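Presenting chain A:
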Amino acid sequence: MPSRTPLLDDRALGRTLARMATEIVERGRGTDDLVLVGIQRRGVELADRLKRLIDQSQGSSIPCGKLDITLYRDDLQTVGARPVVGETRLPNLDGRTVVIVDDVLYTGRTVRAALDECADFGRPQRILLCVLIDRGGRELPIQADIVGLTVGTRPGDRVDVFVSELDGRDAVELVRG
Partner candidate 1 sequence: MCSFRSSTAATRSSWCAADMGGLSLGKDLVGLEPLSADQIRLILDTAEPFKEVSERPIKKVPALRGKTIVNLFFEASTRTRISFEFAEKRLSADTVNVATVGSSVSKGETLVDTARNLEAMRIDMVVIRHGASGAAQFLGQRIRSNVINAGDGKHEHPTQGLLDILTLRDRFKRIEGLKVAICGDILHSRVARSNIWGLLKLGAEVGVCGPATLLPRNVHELGVTVLPRIEDAIQWADALNILRLQLERMEAGFLPSLREYNRVFGVTSERLAKAPKDLLILHPGPMNRGVEIDSDVADGPHSVILPQVTNGVAVRMAVLYLLAGGSPDWAQQAGGGE
Partner candidate 2 sequence: MRPILVRGGRILDPSRNIDQVADLLLQDGKVVASGQSLGRPDGAEVLEAAGKVVAPGLIDLHVHLREPGQEDLETVASGAMAAAAGGFSAVCAMPNTDPVTDNQAAVGFIVSQAQRAGKARVYPIGAISLGQKGQQLAEFGELVGAGAVAVSDDGKPVVSSHLMRTALEYARTFGIPVADHCEDPTLAAGGAMHEGLVATRLGLKGVPAAAEEIMVARDILLAELTGGHAHLCHMSTRGSVELIRRAKEKGLRVTAEACPHHFTLTHEACEGYNTNAKMNPPLREPEDREAIRQALRDGTIDVICTDHAPHHYDAKEREFDDAPNGIIGLETALGLAITELVDGGIIDLPTLIIRMSTMPARIFNLPGGTLARGAAADVVVIDPAARWTVEPERFYSKSRNTPFGGRQLRGRADVTIVRGQIVFRREG
């Protein structure tokens, strides 16, 4: 019988994002060459929020893009039904500090696909990884530079991220299998 544990409620999520926004500016050494790229789907909403937080506090207008990594998945040949491909729209990446934003970092394969895809769009000066939740369980040598919350999980578990833009509420919950 699966059990559901809240990890972040809406207020905690807001505080975490605010802290992450500050860290991004710090790690990015300012906003001059900063570009945020959110991974479909919920990474996009999170990147949008981070952009607004950063622009508010820094008085900037940093470019923000969205990336769908479906066509770069390493398991396309074995998956049965074809996954739907979402929208990809990126600003210029050449010479920039690109911050990839995703909701949950798990095996690392999504980020690997995102790195491959970004390389096909241009040559960033530097790429940083920013995730809301790091749940461990890496299968590739990938690490996040900015992390909202680290959670220990087991293989049967699931981390659900809800954002009001898509789900009507803000929350992060752990579902134990």
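Candidate entries met the following condition: all candidates are chains of the complex that A comes from, given by their letters.
Observations on the model:
Rule of thumb we're sticking to: a residue touches a chain if its C-beta (ideal position, glycine included) is under 8 Å from a C-beta of that chain, and two chains touch if they have at least 3 such contacts; residues count from 1.
No experiment lies behind these values; they were computed from the predicted model shown.
Checked against 1 or 2, the single candidate touching chain A in this complex is 1.
Of all residues in chain A, only 39-43, 68-89, 102-107, 109-110, 116-117, 120-122, 139, 155-156, 158, 160-161, 177 touch candidate 1 in the complex they form.
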